[in-house]
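A single protein chain has been removed from this complex, and every other one stays in its place.
Take a look at chain A:
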Amino acid sequence: MAKTDNGIRIFQGLLILGNVVIGMCGIALTAECIFFVSDSYGLYPLLKATENDDIYAAAWIGIFVGFALLALSILGIIGVMKSNKTLLLVYIILMLITYAFEMASCITAATHRDFLTPNLFLKQMLERYENLDVDNNNDKWMNKGVTDTWDKLMLQNKCCGVNGALDWQNYTSAFRVTHSDADYPWPRKCCVLDAQGSPVSLDGCKLGVQGFYNSNGCYDVISGPMNRQAWGVSWFGFAILCWTFCVLLGTMFYWSRIEY
């Protein structure tokens, strides 16, 4: 009949449209997660040393889920156009598996964002910065990563410590073991440096005179990119999952109504 025929056509059209959107979102998710994994801010060594780099794991899963969504959406479009029960069954099963992976990635990214507190980075900085006297090769490599990252952070962003330069005074640290408090109240990288890389006024820096040392903390520079990454992966992923859920339901309904 013309009416049911039209109804079927519209339903097919909607499913195809839904799959096109899923495909495009898959590409976008892959691109977003590749951007995060490429670590343009150079903060990965800090996360690695906390042994809690799950937001990177979530981004890696996001890359592969994005590809899978793209491939499955093409399969879905073909299956709907041909009304082929086998193709659609394969599509539904694989889509459910992809759905589970993406759900895991989103929840991981969303919950692990909360672990990135200032105290976490403060403790890590105090224990690992310039701490070269370790036996374990793994620790030595992590400490080197933390030291190089902090040096780069302090130089490029003109900041000192996590909350401020006084972090180095309020707590003892591995840095303090090798650098005496009288000569280095805080690392030299906290000083305002001239073009050659030496402090403009070493005495001014040691005293903490405004203009000769960097008083603000680096926490915003660290947490900003990480929070954006975690937020981006998790909430875009949740949005994709909502849309995919509707399309999957429609596809299952369509599959159940196909007659051989």
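Note that in this section a residue touches a chain if its C-beta (ideal position, glycine included) is under 8 Å from a C-beta of that chain, and two chains touch if they have at least 3 such contacts; residues count from 1.
By definition in this document, contacts and distances are computed from a predicted model.
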{"item": "Name of the absent chain as recorded in UniProt (options \"Nuclear RNA export factor 1\", \"GBB3 protein\", \"UPK3B protein\" or \"SKI-interacting protein SKIP SNW domain-containing protein\")", "value": "\"UPK3B protein\""}
{"item": "Hidden partner chain, touching residue among A:T30, A:S105, A:N143 or A:S173", "value": "A:S173"}
{"item": "Contacting the left-out chain in the complete assembly, out of A:L122, A:M142, A:C159 or A:M226", "value": "A:L122"}
{"item": "Hidden partner chain, residues of chain A it touches", "value": "110, 113-115, 117, 119-120, 122-123, 126-127, 165-166, 169-173, 176, 180-183, 185, 203, 206-209, 215"}
